[in-house]
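First, the structure itself, so that you have it in front of you.
The block that comes next holds chain A.
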Amino acid sequence: MNWLIHYNYWIVIVLMMIGLYLVIARANLVRKVIGLNIFQTSVFILFISIGASRGASAPILAEGIQSYANPLPHVLILTAIVVGVATTALALALIVRIHEEYGSIDDSSIHDQDDEP
Partner candidate 1 sequence: MMTGTLILTSMALPAVGGCLVALAGRWPNIREAITLVTATSLFLVILGLPGASGVFTIAEPAPGFSLAFHIEPLGYVFACLASFLWIVTSIYAIGYMRAHNEPNQTRFYAWFAVAIGSVMGIAFAANMLTLFVFYEALTLATWPLVTHSQTDQARRSGQLYLGILIGTSMVLLLLSIALVWQITGSVDFKAGGVFTEPVSDTILTIVYALFIFGVGKAALMPFHGWLPAAMVAPTPVSALLHAVAVVKAGVFTILKGTVYLFGLDNLSDSGAAEMLLPVAALTIILGSVIAMRQDNLKARLAYSTVSQLSYIVVGALVANTLGVIAASLHMVMHAFGKITLFFCAGGIMVASHKTEISTMGGLGRQMPITMAAFTIGAIAIIGLPPMGVIWSKWYLIAGSIEGQYWWLIGVFAISTLLNIAYLLPIPLQGLMSSPAADDHPGWHEAPIPCLIAMGITATGCVALFFFAPAIAQYLSSGLAPTGSGDQP
Partner candidate 2 sequence: MTAEHLPILQVAVPLALAPVCLLIGNRHLVWLLATAGGLFTFVCAAFLMVSVFNQGPLTYYLGGWEAPWGIALAIDLLSAFILLLVGLVATLTLIWGKASIENEIPGEQLSLFYCMFMLAVTGALGIVATGDAFNVFVFLEISSLSSYAMIAMGRDRRALTSSFQYLVMGTIGATFILIAIGLLYMMTGTLNMADLAARLPAVRETTTVLAAFAFLTVGVSLKIALLPLHQWLPNAYTYAPSVVSAFLSATSTKVSLYLLIRFFYTVFGADFVFRDHGLQYILMPLSLIAIFAASGIAIFQKDIKRMLAYSSIAQIGYMTLGIALVSQSGLAATIITMFNHGLIKGALFLAIGGIFLRTGTSQLAKLGGIGRTMPWTMGAVVIGGCGLIGVPLTAGFVAKWYLIVAALEGAAWVVASAIVLTSLLTVVYVWRTVEILYFKTPGDSVRDIDEVPMSMLIPTWLMVAMVIWLGIDTTLTVGLAEQAAAMLFDVTP
């Protein structure tokens, strides 16, 4: 059962695939954004989990603790989360505008409308 040791990676990979699948396969724009979010979240988990170390404590200096988790990936991912939130906000704003213009948030119906002159 060697491959289960790195179960965190398996979770990341499964989430990543679910996210990408949603982005590609769903016609509904909101669902695409949800897929994008899941995809990004999987990467956040990847970063957070690589900072962990077995038996390590939170990176706060204290007596008697020898091993700390690496805080840097966590800090990085805070930034990435902010970026992700901004992206989601922008995407949702775009969807609102698209709905105003086309009266639909379905990819295929939007395409049909644009093909007519």
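As a working rule, contacts are C-beta pairs under 8 Å (C-beta built on N, C-alpha and C of every residue); 3 or more make two chains touch, one makes a residue touch a chain; residues count from 1.
Keep in mind how these were chosen: all candidates are chains of the complex that A comes from, given by their letters.
What you see is a predicted model, and the numbers here were worked out from it, not measured in a lab.
Enquirer: Out of the numbered options 1 or 2, which touches chain A in the complex?
Expert: Answer for chain A among the listed options: 2.
Enquirer: For a test of understanding, state which residues of chain A touch candidate 2 in their complex under the given definition.
Expert: The contact residues of chain A facing candidate 2 are 20, 23, 29, 32, 36, 39-40, 43, 46-47, 50, 72-73, 76, 79-80, 83, 86-87, 90-91, 94-95, 97-98, 101-102, 110, 114.
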